[in-house]
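This report concerns only the one structure given below.
A single protein chain has been omitted; all remaining protein chains appear in their positions.
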Amino acid sequence: MLNLKGIDCFYGDFQVLRDLSLKVEAGQIVALLGPNAAGKSSTLAAISGALPYTKGEINFCEKPIKGIKPEKVVDLGIALVPEGRKLFQTLTVRENLELGAYSRHAREKRGKTLQQVYELFPVLKDRSSQTAGSLSGGEQQMCAIGRGLMAQPRLLMIDEMSLGLSPILAKQMFTMVQEIAAIGITIFLVEQQVHHTMRVADYTYIIEKGHITMSGPTKEIAANEHVKKTYLGM
Amino acid sequence: MKKYTLWIAGGLGALLLLLVPLYFKSTFVLHIYTLTFFYIGLTAAWNIMAYGGNLSLGHASFFAIGAYVGALLYVKLGISPWIGLTGAVAASFVGGMILSMPLIRLRGPFFTLATIAFTEVLRLIAIDWRDLTHGSAGLNIPFDLGWLNLTFKSGAPFYYIALALAVGSVWLSRWVRYSALGYHLRAAASDDQAAEALGVDFNLVQITALLISATLTAVLGLFYAFYSYVLEPATLFSFELFSLQPALNAIIGGMGTVWGPVIGAVFMTPLGEFLRFYLGTIQQGLNYVVYGIILIMTVRFFPGGILSLLTPLGVRFKRWIGDTGDNQ
Partner (left out) sequence: MALLTVKNLTKKFGGLVAVHDMTFDIEPGEIVGLIGPNGAGKTTLFNLISGIVHADQGSLMLAGKSLIGMRPCHRSRAGIGRTFQVVRPFDMNVLENVMVPALTRTRDTSKARKAAMEVLEMMGLAEFATRSPGNLTLAQRKRIEVARALATQPKLLLLDEVLAGLNPTEVAENLPLIRQLRDTGVTILFIEHLMDAMMAVAERVLVMDQGALICCGTPREVTSDECVIKAYLGEEDPQC
């Protein structure tokens, strides 16, 4: 479904991504793991069109998406839940959610998706007319995930989904991710809660210093000694 | 060795500025230079408040306070303007304290409105207090030559005074920028709550900046009064000339930076005089149409002001002369 081939990416003189290639198959949950500052968020930025790359190509559903503006990438069916929430702090929760559904096909189903999001996170319904900036950290994270779902994407990319969520809610979220995948939305996860991620992901990539150093079905990766030591804290 | 290049360039520039009055005997050219220096000072003073994120549109009030206090002490009591300076500073300090009440209570556009209202009230007082100010007709400063009276035959002395004031104001605004106060002002402008939580006394730093800015503006006002001889509320309290113009200069040059106001004033003052001269005769207010266009273009295409366009050039220039800039 999504195919990155030999991507090189720079911030000024600094190269964040080196010859990065990865594939996300339709209907799967794919995880991208790696240490802090490895280039995970940058990879997502490159896919969503926010970060230009100097070499390589990205194909979505067999079509190249190089040079397409971020707002058009959303129209193709790729939604990103950015790290650190990036909500419109002065808008209400409801307005933030509705803004997630601005592409045409999402707008048609806006009312229905909104109900689904409220079912998923009942607290957002209670807080729907509160400004996003006054939500608790975890509530903001729920709102950001909800906004991503509002776009009715074919591919949902979530950057650090569990950030700021309580253990019980984080656990529920990973279960929810499996449910979302089951209804046909492909999921690309960047995570730090490696244990949980490995429980749900079908396929895992490891990125270090901007380069994919390891990839494979999650079970194989989880059994790797290096991975155990550097990521699982074992 | 390369570091000298900058010093030499600066020294040459300074020398050229000092020589100007010897070459240009035309009063008009000297006037434009002098006015530009006054505006550099005014814009730099205005900008000290902008470090803290406050947009004043009432600096004409402090300018007029300085002008009136200095001139009235001289005209009515015969006190030399050099001594009158203390009075101007004290009066503007009091004015600043009054304006500090809305400053710590109101944010953003609400404070800006308060500065406008403050100026308007003072203007009406100046017009109504006829015994003292001679109302809207205004009063003249008698022509008694002498340094003590700040009255001169030629334009050259005021050229140098204004130059010194401009250099002093820029130096002061630079000092503020890189002092503890400057860092705290920038933090307060960026996020007042986070700044407070880190120990920055929001009210104190904002009021301090206001008082520095107000008193500096009053000093400039005093000298301007003696430069122009005539004291009338319509000019000294002019919204366009002394409230709006410094703000425009700073925004166009680069607000909140040290050199932005200088660039803005140098660019806008001659242009303003030129426009007033040529367009003002065709249709009054036409010059403001041009200002409007320049402002919109600035905000739209280079929101950091002219300075932000020059900075990349400056970096390249520094690289070219081999100044790596790591000697902080």
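We call the chains A and B, going by the order they appear; numbering starts again at 1 in every chain.
Everything that follows uses one rule, which is that a contact is a pair of C-beta atoms (placed from the backbone, for glycine too) under 8 Å apart; a residue touches a chain by one contact, two chains touch by 3 or more.
Since the model is a prediction, treat every value here as computed from it, not as a measurement.
The hidden chain makes contact, of the residues A:61, A:76, A:99 or A:169, with A:169.
Of the residues in chain B, those that touch the hidden partner chain are 178-180, 183-184, 186-187, 189-191, 193-202.
Interface residues of chain A with the unshown chain, by the touch rule above, are 11, 33, 35-37, 41, 83-85, 123, 134-142, 160, 163-172, 192-195, 229-233.
Quick note on the criterion: only the chains that are shown with their structure count from here on.
For the pair chain A and chain B, the distance between mean C-alpha positions equals 51 Å.
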